[in-house]
Structures are given as structure tokens and as C-alpha cells.
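Every protein chain of the complex appears in place save one, which is left out.
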Amino acid sequence: MQEQEDTSMFSEENLISVTVNGHLYEQHVPVRILLSDFLRHELHLTGTHVGCEHGVCGCCTVLLNGEAVRSCLMLAVQADGMVLTTIEGMAGTNSELHPIQQAFQEKHGLQCGFCTPGIIMSVHAMLHENASPSEEEIRHELSGNLCRCTGYQNIVEAVKLAAERLRESHTEVK
Amino acid sequence: MKPPRFRYCAPDMLDEALSLLDKYGEDAKVLAGGQSLIPLLNMRLAGPAYLLDINHISELNYIETEDGYLAVGATVRQRQVERSPLVKEQHPLLVEVVQHIGHMQIRNRGTIAGSIAHADPAAELPALLTCLNGEVVAQSVHGERIIKADEFFTGYLSTALNPGEILTEVRFPWITPQSGWAFAEFARRSGDYALVGAAAVVTSSLDDHCISAHIAYLGIAGLPLRVREIENMLIETTFDEKVLDEASELARTFVSEDMEDVHATVDYRRALTAEITRRVLRMAWARREH
Partner (left out) sequence: MATRWFGAPVQRSEDPRLLRGKGNFVDDIDLPGTLHAAVLRSPHARARIVNIDPGPARGLPGVHLVITATDLGGVLEPSPLLIPHPALTEPRTQLPLALNEVHYVGEAVAFVVADDRYIAEDALELIDVEYEPLPVIHNLEIASANNAPLVHADVPGNIAAHFVQTVGDPDTVFANAPHIIHETMSIERGAAMPMECRGILARWEAHEGMLTCWISTQGPIPIRNGLAAIFHLPEHKVRVVAPDVGGGFGTKIMMFYPEEILTPFAAIHLGKPVKWIEDRRENFISSNQERGQLHEVEYAFDDQGVLVAVRDKFLHDTGAYTPYGIIVPIITACTLPGPYRLKHYYSEFTVLYTNKVPVSPYRGAGRPHAVFIMERIMDRIAKELKIDRCEVRSRNFIQPDEFPWDVGLVYQDGGPTKYDSGNYQAGLDKLKAMLDYDNFPKLQGEARQHGRSLGIGIGCYVEGTSIGPYEGANVRVESDGRVFAATGVTSQGQSHATTFAQIVADQLGLSPGDVLLTEGDSQAFNWGVGSFASRAATVAGSALHLAAVKVRAKAKQVAADLFEAAPEDIELAGGRVFVKDAPHRFLTLGQLAISANPLRYAYGENARQLMSMKLAGPRPGPALPPGRGAPGLEATEFYSPSHASFASGVHGAIIEVDPKTGMVSFVKYAAVHDCGRVINPMVVEGQVHGGVAQGIGGAFFERLVYNEDGQIVNASFMDYLLPTSAEIPSITVDHVETPSPLSPLGMKGAGEAGVIPVPALFASAIDDALSPYGLRVLEMPLYPCRVYELLKEIQSSS
């Protein structure tokens, strides 16, 4: 009797409830499905990309309760009850580009665009923590996101511009 | 690179987790931050039949000041420690070490206890715990064990934890305010596992002679290594250049012969170990307050 109860505590499929970009999703998922695959293939939010599946490239970065995490290193079931933001949630409700996205456009901070969503999510988290990062701080904080196209130069410039604009808009709001 | 099949459970009470682990211990793995375990699952280098997720056990999330040490519960994220005003003030060496771990995305999920339990010889926290002569609390259905750092790490990715045990608390001993402390490592890129690294804590008498020294290394052997021979030779000295030279040379001899990989030969590791010894001792000595 005891044995059966214990086994039933372990499952191969769970019902999870996740809020992504303000929208609540409830789904049955296999316990082994990675959060990155869940977002991309169950929720069809394909903006989050998969580059390595071992936690180095950062292409899969999303915000989990506001913190930047690698979605390839989480099981979807671990996100049960949590609030996620992906790249699709960055633009405004009227579809205007977020200041970070706008800065990347203006500074040519992307080429193929594959690493870009992960980078933007990391930048969002970074600027939330440190509104005036130096170049050295930017390069250090971004070192968890690989880019193979840009050589990082214009990404750094875009982050500086985004930081400046976000600081300005916050002082305006005050 | 997708994980193999497993069964998953996420209890929210510790005793539930312990009784599950008692039953399935041999075939189960504990999942905390997942930053080390999930890559292994994705690469199919680990294939546990059961995955026990302890992240929902709220009683394991605490950072507390105790008599003699800082107690960190099993589900505390590295980033929590990094940002904690309490820890910044009371155990700045721990904060400094945590900042060297990977990148912020890793630290947002990775746990202090998880890094200790995973016991990668190139990881920073095991070396720090060893340097401070800290200890861990291991719990099972049979009760609680306190295990000292120098008994806990037994080899490459191996610890004294038994199947059925969960590492529930890590204890970082305090450093006295007058002590000098330092941490340094050589890594190829920002956020990489280090090639070699060292943590050091030193205290001196009022007339500037060393009365105690702790030094422990990562990356020079298959486990974190505290080198008492170096500590002993530093006692009574004033950490002049000659002493640092001697300490550095001595440090070379502790690099294990099997520490060769794509990034470093043993000989090169020895050179790095000598250099890191010099740097970390110099920095620690300079940081003393009287």
C-alpha cells in the first residue's frame, strides 16, 4: 500500500500553470520537457531560441519572476506557478518597440538575430539592476550571452543608448 | 540534446522528500538549481530514474547568522547571497567568491548548497568552504549528520553524502574583522570554470606577524585542497616577497599529476598555482584591519 502511494508521487506528466507575458497557460506536460521547448513548441512562442542546451550560449534567456535565467536549464514543470517574460512580451501593448529594442535597431546591434532575444532579456534584467553601467560592466554582464555575428561592439553601444534613454524616461516620469 | 525519461516529484515538505529519497536513493537525484544537473541530463551523461525537486521546500530557504558561522539553507540561490545586505556586511568573502561563479543567469538559479554537493574540483564554493574549515548538514530519515569540509569532498564530483541524504545546510565560518581575506582565480573567459584558484584568510599580531593562515585551492587536484604546509610556513612571517616566493614554490608541488586537460598541462597549472598563491596571499595580507 505504502509503496503504491510513494510511486504515485512521482509522475511522468504534470499539469502546470504558467503566466507568460501576462497570459495564463495551463497545460499537461511531460516532466522531462525543457522550459525552452515548452515555450517554443507548446506555447508557440518561438522568439526564445535554442543554441546549445548546456547553459553557455544564452540564446534561451528568459525572465523568471523578473530574473534572467537559461530556459534550457530548467524543466517546464519547474516553472509551475511562476511568471515568465519572453521576448514577445517586451514590445508595448500598442506594439511599439521597447527602448532596448529600439536602441538595438538604431545601433545595428543585431545581424542574424538568433542571439538577440536572449541578449535583450539579459539586458533588460541588467539595466533593472544597474541603470548606469560602465562599458566594462556591460561587457562583463553580457558575457553570459554569446554572439557570433556582431563582435559585440554594436551591442555594447546599443546597451549604452538604451540605458541613457531608460534613465531619461524614468526622470521624466518622476 | 534532450533528457532521458525519468519520474519527477516536487514535495513541499522536507520529511516527505527525505522519505522519498530513502526509498529511491540509489536511483534518484536531487534537483535544486539544476545548473549542473540539467546539462548532464541533456547530454544524457546522467540518467536517474527519479528526480526529486527540492525547490518547493520553503523551510530550506534561509540565510541565518549563527554562533560561529553563516548558515545557508539548501535552496538559497547564489544570487540571493550575492545581493544579501546581511552577507555583504558580515561575510564579504563569500559574496566575492559567489560573484566569480559563472554568469548572473546561472547564479539566478544555481544554489549555494547545490554547488557544494556537486563538488566540481574547479568550482569556487567548495574551495571556500574548505579554506574556512566549514561544514555541511546532511539529513536523511535516519537523522542529521554534520560533516566537516575536509571530510565532505572525497574526490572528483564525489562527496561523503550517502544515497538517501540531502544536503540541507551549508555553514560558512565567520572571518574575524581583523583578518585579511582574498579570492582569486585564473579563467580563460569571464564566467568559465577556473583553471586554478585560491581562497585565503590570514590574521596577524599587533606587530605584523602572521598568527594564522588558511589557504585552499580549486583546480589543482580532483577535489578542493587546503594546504596546511603553506599555512604553517607562513606563521610568524611578515609576508615579505621572499616568503611569498617560498609559498608559491611550495604550492606548485601540490598540483596533482593527473590534472592535465585541453586548457592546461600539469606544468602550466603549477606555474598558475605559484602565481595565484602569490596574488591571493598578497591581497589577503593587504586587506587586514587593525
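By written order: A and B. Residues from 1 in each chain.
The rule we apply is simple: contacts are C-beta pairs under 8 Å (C-beta built on N, C-alpha and C of every residue); 3 or more make two chains touch, one makes a residue touch a chain.
Here the structure is a predicted model, which means the values were calculated and not measured.
In the entire assembly, the chain absent from the figure touches the shown chains A, B. In the complete complex, the hidden chain is touched by one of A:35, A:90, A:125 or A:161, namely A:90. Within the whole complex, the absent chain has one touching residue among A:35, A:127 or A:142, and that is A:142.
Mapped onto chain A, the interface with the missing chain covers residues 30, 32-33, 40-41, 44-54, 56-57, 59, 86-88, 90-91, 97, 101, 104-106, 108, 110-117, 120, 135, 138-140, 142-156.
Counting over the whole complex, chain B has residues 1-5, 43-44, 186, 188-193, 261-265, 267-268, 271-272, 275 touching the chain that is not drawn.
One rule holds in what follows: only the chains that are shown with their structure count from here on.
The geometric centre of chain A is 28 Å away from that of chain B, both derived from CA atoms.
Chain A contributes residues 3, 6-7, 9-12, 14, 31-32, 34, 37, 53-55, 58, 61, 64, 67-70, 72-75, 77-78, 122, 125-126, 140-141, 143-144 to its touches with chain B in the complex. Considering their complex, residues 1-11, 16, 19-20, 23-24, 31, 34-35, 38-39, 41-43, 50-51, 53, 55, 79, 102-106, 108-109, 189-191 of chain B touch chain A.
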